[in-house]
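Here the complex is missing one protein chain, while the rest keep their positions.
Chain naming follows the written order as A and B, and within any one chain the residues start at number 1.
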Amino acid sequence: MRVGGRSALVAISLGVLAWAAAAAQAKELTFWSHWAAELPKREFVEAVIKEFEAKNPGTTIKATWYEKTALYAGLKTALRAGQAPDIFYAEPDQAEYMDNGFLLDLSGLDWSKVEPWAKEAWTHKGKPYGLPLEAWTMELYYNTKMMEGLGVQVPDNRQMSPDAFMDMVKKAKAKGITPMALGVGDRPYPGAHLTHEALVKRLGTDDYDKLLRGKLPWTDPRVVDTLKWIRSLTEAGLLPNTFSTLKLAEAHVYFHTNPGALTFLNGSWYTSRAFNPVDKGGQPKDFPLGIMQFPAVPGAVCNECRTIAIGGSYVANAETKNRKEVLAFLGTFLSQEVGNRWLEKVQVQTGIKTDASKVKDTQAAAYFSMIEKTNAGAKYYFGIPIQVMTGKPKEVYIQVFNNAFPAGIISVEDAVKQQAAAY
Amino acid sequence: MTASVLKRTLLLLGLSLYTAFASGPFVWAAMMSLRTTTEIHRSHFALPFPAHWHKFPEAWFNSNYATYFGNSVQVVVTAVVILTVVGAMAAHCLARYRFRLNRVIYFVLFSTIIFPPQITIISLFQILVQYGLYNSKVGLTLVYVAIQLPLTIYILESFFARIPSDLFDAARMDGYSDWEIFWRVALPIALPAVATTIILNFILLWNEFLYAVVLITDEDNRTLPLGIQRFIGDTQEDVGMIATGLMIAIIPVVVVYAFFSEKLIQGMTAGAVK
Partner (left out) sequence: MGEAPAHRDDGLRKPWGTIVAFLLPAVTIYVALTAYPAVRTLWNSFHKVLPRRDEYVGLANYVELAGDEIFWKAVRNTIVWACTSPLVEVSVAMLLALALYAKVPGARFFRVAWFTPVLMSYVVVGILWLWIYNYDWGPVNAALRALGLGALAHPWLGDPATALPSLIFVTSWMWTGFNMVVLLAALHSLPREVIEAAELDNCGWGGKLVFVILPLTRATVLNLIVLSFIGKMKIFDLVWITTKGNPLWATETVSTYVYKRAFEWTTFDLGYPSTIATVWFVIVLTTVLAMTWAFRRREKLEF
């Protein structure tokens, strides 16, 4: 026994020594993130990094900021080559990361600080893999002054009827105003917002889910009817002529500055670009921003149905040599105080549990009360189609429903036929 | 008389129009590079008055252009040096010595010119990963040597083959070794052809994009074309700044071209002229 006790003592002291040596040895975690141009988010994360480094002397974070396309291209090859950074940006549509075992199981984090549905978005085969920092809802932003100028009323429940919406499109068009800013120059989803927001209302969340997963045929008459309705809107001139090549950041500017559009269908992360300084692509000072719901859809079973999604999240490399530090870093995000800071600074929702009433900044508070109003009584579907689909259906969906269908270069019949054939 | 003058004028007019068409895009980009985005959006084709020269240092310092340039120089120069030596040795050997596999080797190397890059690029990715050369300048340099080697050998071989063999016999009489014959007789004579391949390889590799985009992800190892792509991605809708960034990439080429236009033209067309 004595011998055992002694060896235990030796083991413990060795352990302590090893730990001390490890602590003394400076560690650098590599970190790749999107949001190079989205200053509020970037500054928020940089502040968290500083906080972490102050609390963990000897561990530093080497952050590289990218634009999304460059980041994704780099990550795909780096992961494949086993040279990915310790921590990186991802969104829940990247199921392939988990399927191929690239991500570290994050069960060790304090998940009680996270909204259950947000955890669910990142849960794969029972284990959570991503820290759901950003959450967003689909919103229809509009220019209130322009709307008044056209003599169009937004109803109290913030949702126009199909007829009223069509009427609005025609009135705007008659005055030479683009009714809705939207562009698919550099993203695989903005054009598709138009169809999925309509389909989730027409079908209700259950059937909509079946549709995305290939369990309900795309040739279903309800789908075809809804697409025809959208086609009638695009034919009335809903979208800019530059739709196919307009980039995401350009679409923002198109809406609020040059040439100015009546509405802008976008995730509630609109703020992260629009609330930048004006010379960095932000909206003009005193821009008359209003928010309404996506219009009611003819024959809809659930006009209160809408999309909520987890957006920007942080995940860890399964092959990281610094597990403990990585978990400690991600853990730094998990507190109500940090969550509230995100709300106040970035003005987008988050998957971290927060208390919006604690947001002190008056502009942010006013903005969140608008978001709350349009979301009152909403029934959510979690995720946008490209987060649910994989492989060929996803590729075809992007080509057809993000690009070709809204651009009016493919008929309703061909669109559903191509999508149906992809499953 | 007047008819022929008219014809000449028309011809010159046509040629000038084509010149505007061929170089117009660069001139336009050069004008925009000196203007701010706000000015550009006011009028896209106005002259750059006042000229905002400060945009150049701004673009240079706000991005990693210094790193990109350094990497490009390092990778391309090393690759071209290796290519020249290795290629000239092989070409000299194939042109000078007669042995059974000579034409087989020549033909195998030569036919690689028509290979579409896809046939090697995926496995090159795997191989470089295996040997720890992925995402490194060394790996990219080696790949660059490999992709330009066939064309280099092809151009040099045809030149070496034209050197009269009397020269070599005389050199052998003087007691030159095989290596000395290559290094001190063949190579100096072939200098114009060697210069041609150096120029050709330099330009093609300086502009290379596909292999770089697959084999490099690290910011610190990006070559210039990848760097420009990155710069554009980050700068978003700031057209004026992108134009400045483009000009930074274009200017060195234009300067070199202004001084050595004949050499450059000769080098670039070397594979096509026979």
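Couple of notes before you dig in:
Note that in this section contacts are C-beta pairs under 8 Å (C-beta built on N, C-alpha and C of every residue); 3 or more make two chains touch, one makes a residue touch a chain.
Note that the structure is predicted; figures quoted are calculated from it, not measured.
Of the chains on view, those touched by the hidden chain across the whole complex are A, B.
Considering B:A59, B:L124 or B:M241, the position touching the chain not shown turns out to be B:L124 (whole complex). When the missing chain is restored to the complex, the residue among B:V81, B:A146, B:A171 or B:A195 that touches it is B:A146. Although one chain is hidden here, its contacts on chain B can still be listed: residues 8, 11-12, 14-15, 18-19, 21-26, 28-29, 41, 44-45, 85-87, 89-90, 92-99, 102-103, 105-110, 112-127, 142-143, 145-147, 149-150, 153, 158, 161-162, 164-165, 178-179, 182, 203, 206-210, 213-214, 224-225, 228-229, 232, 239, 242, 246, 249-250, 253-254, 257, 261, 264-265, 268-269, 271-274.
Listed here are the chain A residues that touch the chain not shown: 72-73, 76-77, 79-80, 94-96, 100-102, 241-245, 390-391, 394-395, 399-400, 403-404, 407, 409-410.
Quick note on the criterion: only the chains that are shown with their structure count from here on.
Chain centres here are Cα means. That of chain A falls 41 Å from that of chain B. Of all the residues in chain A, the ones that touch chain B in their complex are 36-37, 64, 66-67, 69-70, 73-75, 77-78, 80-83, 247, 249-250, 253, 258, 281. Here chain B touches chain A in the complex through residues 41, 125, 129, 134-135, 213-214, 217, 219, 229-230, 233-234, 236-237, going by the rule given at the top.
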